[in-house]
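A short write-up of the structure that comes next.
As you look at this complex, bear in mind that one protein chain is not there, while each of the others sits in place.
Now for chain A:
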Amino acid sequence: MSIPAELKYTESHEWVRTEADGTLTIGITDHAQEALGDIVFIELPAAGKTVAAGDAIAVIESVKAASDIYAPVSGEIVAANDALAATPDQVNGAPYDSWLFKIKPAGDASLDKLLDAEGYGKSIGE
């Protein structure tokens, strides 16, 4: 199971990458895509939407099940990877290249609750 060391993680299986401009890029982990199985539908939030940490803001559906994707921090959605709508199975093939959305964190947003690769690995029993 791939867990890149340079990323941060949530217990709900999102990965988070901090970009040079301070925005956060978010996707789902290899563990998450493997558990979901073949992904056939993705619904993403619209750019400009304000979100709070822990909000269910996107949906991924596999053949087996529907799964909510949560905002790891509070802030504003600045971009969504709408190209995934046509090819949702990209997330199965390359979960760390297939970002879902980008958030500009609110001024008081905290990244302290995010896990590092080792902590995430432990949380999924690796």
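Please note the rule applied: contacts are C-beta pairs under 8 Å (C-beta built on N, C-alpha and C of every residue); 3 or more make two chains touch, one makes a residue touch a chain; residues count from 1.
The definition used in the following text is that contacts and distances are computed from a predicted model.
Per UniProt, the protein behind the absent chain is "Aminomethyltransferase"; the candidates were "Protocatechuate 3,4-dioxygenase subunit alpha", "Carbohydrate ABC transporter membrane protein 2, CUT1 family", "Aminomethyltransferase" or "Xylose transport system permease protein XylH".
Across the entire complex, the residue among A:59, A:79, A:106 or A:124 in touch with the chain not shown is A:59. Residues of chain A that touch the chain left out of the display are 34, 37-38, 40-41, 43, 59, 61, 63-64, 66, 85-86, 92.
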